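Left out: one protein chain. Kept in place: all the others.
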Amino acid sequence: MQVPILKQGNYLIASVQSALSDDDLRLLRDDLSDRVGRFRSTGVIIDVTALDVIDSFATRTLQSVAQMLKLRGAYTVIVGIRPDVAFVMVQLGLTLADVGAALDLEEALEHLNRRSHKPNEYRTMRTGDPRGSARGGGAPSRPTLSGVNRRQDQDEKPRSGHASPRSLEHGR
Amino acid sequence: MKRIVRRKPQNRDGVHPKAPSDEAKDVLLPQFVEHLRQNRTELCEQWITHIAQAELLTGMSEEETLTEATSVYDNYVEALESGSVEVLQAYARKLCDRIIPRGGETHEVVEIVLLLRDTLARSLLRKYQNDFKVFNIVLDAYEPAANRIANAVAVSFVQQQEEAIRKLSTPVLQVRERLLILPIIGVLDTRRARQLTEQLLRGIRDRRAKVVVVDITGVPVIDSKVANHLVQTVEASRLMGASVIITGMSSEIAQTLVTLGVDLSKVNTVGDLQGGIEEAERLLGYEVLRDPPCAGMEGHTGEKYASTHS
Partner (left out) sequence: MADESRINISNAAEIVTARRQGRVLAVQLGFDGSELTVIATAISEIARNILEHAKDGEVIISRCNHRRKCGICVVARDSGPGIADIDQAMQYGYSTHKGLGIGLPGTKLLMDEFHIVSVVGQGTTVTMKKWRH
């Protein structure tokens, strides 16, 4: 069964509908890799809400997909791991390194937006530096004040036609 | 309320470059407090309507609710004015004692205080709707104060009502949007530990929590099983996209954990519950600050339906 992939701005969203076979997963990986290259996507969201079991095989595959996408310049966020599934995964000893996690689509988009507005992280991500993704995960890092202002300014520019006084100050 | 909360950081850094907090504290907040006193009856009524709508305090008669609500209101306004929350805290403790025998639950008290916060914020919006600039300044002063009060109340009853919490079927408390508290009390056995984690993880999903504070002040001893369990809970929450802060770890327990070789490198610990909630708010504030891109996201969403279904 094929996994549908949606393009949304700079991001791709793949919704896993049911348990995946090896072939499905391989297809998903190749498909995502191809599109990340074609659309120059910077983020990929994989929605696994439909999965009632995530075993070591599924974890390994998700992780390898994420690692491969990272080399292609995109950061992966897994969305919708169910409470019971998360609990069993940790009992098994499974974690998702190099991958972000979010509660739902909205959160995942926010997570990706937040990342892409961090200038240095953005850079390391594009060059595929492994350190760039070392801080994956749901835990937001401690924000620094300058980082906060900077991100806001970047956000404001494209939206309002004129920059706020504050962001002008920064731009200089 | 969501929209209102999000406005704050944006205008603090953007629209009003000259931080107007002093002006707000000295002039505008007293003005607002005066407004709250003048409209006491009306605002209390609104608040009670919200309490009823939220189906809180259903075990109490209308009269009782009115009496209690008015009294909380007065204490609340006083706390706003003086910046001292002790009186309100003491009152909240007494209130917990009174409503629990009547089938009320302690977390209801916090929810009620949050409803009051929102009722007053709406009134604030109405009062200053023609002057958004002033509205933002007052909100800047009001919101942190209001949150401090809600937190103080939450902390006071978490600490004072251990017995009551122990009896709660679902001890996962919501202090504010996206923030849950799980106070763990007593000795954990495997079964109870499993139930607690299950409840917490479901709570994260159902209430879309972003940060969880697990308070273990009430845990006297810890063994390797429970310790591993804590670590598992932290990891599982992360898999769901939430961060966990652990508070109330005594030095004995910390020592035990080190001796047991439990890997706490990924665990965020903060001294006490109050500090934990503050840290959580900071994390959430950080999220809140990220909202401008979220507004941009709405644009993306539209785009998605317009162009990618092909």
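Quick notes on this structure:
The letters A and B name the chains in turn, as written, and every chain counts its residues from 1.
The rule is short, and it goes like this: a contact is a pair of C-beta atoms (placed from the backbone, for glycine too) under 8 Å apart; a residue touches a chain by one contact, two chains touch by 3 or more.
This one's a predicted model, so the numbers in the text were calculated from it and none came from an experiment.
Considering the whole complex, the residue from B:194, B:208 or B:282 that touches the absent chain is B:194. The residue touching the chain not shown here, chosen from A:6, A:27, A:68 or A:88, is A:88.
Within the complete assembly, residues 191, 194-195, 198 of subunit B touch the chain that is not shown. Considering the complete assembly, subunit A touches the hidden chain via residues 18-23, 52-57, 59-60, 82-85, 87-88, 91-94.
Keep this in mind: only the chains that are shown with their structure count from here on.
The part of subunit A that touches subunit B in the complex is made up of residues 6-9, 11, 78-79, 81-84, 86-87, 89-91, 95-96, 101-104, 106-111, 113-114, 117, 137-140, 142-143, 148-149, 151-152, 155-156, 158-159, 164-167. Interface residues of subunit B, counted against subunit A in their complex, comprise 9-10, 13-15, 17, 197-198, 201-202, 204-205, 208-210, 232, 235-243, 268, 283, 286-287, 289-290, 292-297, 300-301, 303-304, 307-309.
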